[in-house]
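Heads up, one of the protein chains got dropped from this complex, but the rest are sitting where they should.
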């Protein structure tokens, strides 16, 4: 093959299968779909907290003035790390809530949820990552799936809601 | 006059915090830039702050060139590379990685601010 191979890039199927194996192993270990959802979210949070530094270093992103800019940054991050470009849609009238519409979710490429796991948030790692990354740049947000192709919806819709700005905290012992 | 490293960093943090809140008060709309450096008769302090509020500070000779560029390099090529990508290093804990230390030292030595002092 003539294609130049970036040694740092991983084959997308390997990535998809790795994530799948992780989710199923979690399910085997925890034996509760609810716990798996929570676990995935927490893992996503921990990834997001780190990944945002990498994102800023690579894209030399600056601070955002408003949530629309934040939405653009999130979109760019999805492109950078997952190779997909979700569209931004469904802004709330107050401008504090929006959705990332994902046509093809690389995490779920081969996945079919068994009937026993119908309330599993298979891709719960994604909203966790959004939450973790935003928290590091002083935005408290909540994020969740409104629609999911795994549960038969036409698209996967990830909702992001702004809650409040976080201020720099003073370390203990300082005034 | 000497003081412990811990004491010095506490003093520095306190001053940066005050400077920052001062600059926010007098210029509340400009959230992007903030304080970047100040110069005294004896030394220059350069601050590079990331959107995640990580602060990289370097005190240098008054005329040292390229300090801000060096701090950015420290962030993108040393901190992100050897702390963020190292699962052993937990965020918001003191960095103990020896590799980080070595790379930090290397980057600082390569900076024009370092060599110009020798000249």
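Letters A and B mark the chains in the order given here, with residues in each chain numbered from 1 onward.
The rule is simple: a contact is a pair of C-beta atoms (placed from the backbone, for glycine too) under 8 Å apart; a residue touches a chain by one contact, two chains touch by 3 or more.
As a convention for this text, contacts and distances are computed from a predicted model.
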"Large ribosomal subunit protein bL21m", "Transcription factor ibh1", "DNA replication complex GINS protein SLD5" or "Trafficking protein particle complex subunit 2-like protein" - which is the UniProt name of the missing chain: "Trafficking protein particle complex subunit 2-like protein"
Visible chains that the absent chain touches, using the contact criterion stated earlier: A
From A:30, A:88 or A:117, residue that would touch the chain that is not displayed: A:117
Sites on chain A contacted by the missing partner chain, in the whole complex: 13, 16-17, 19-21, 23-24, 109-114, 117
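The rule we apply is simple: only the chains that are shown with their structure count from here on.
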Centroid distance [mean C-alpha coordinates] between chain B and chain A, Å: 30
In the complex with chain A, residue positions of chain B that touch it: 10, 13-14, 17, 20, 31-32, 50-54, 75-77, 79-80, 84-85, 91
Chain B-touching residues of chain A, taken from the complex the two chains share: 49-50, 52-54, 56-58, 60-65, 136-138, 168, 170-171, 173-175
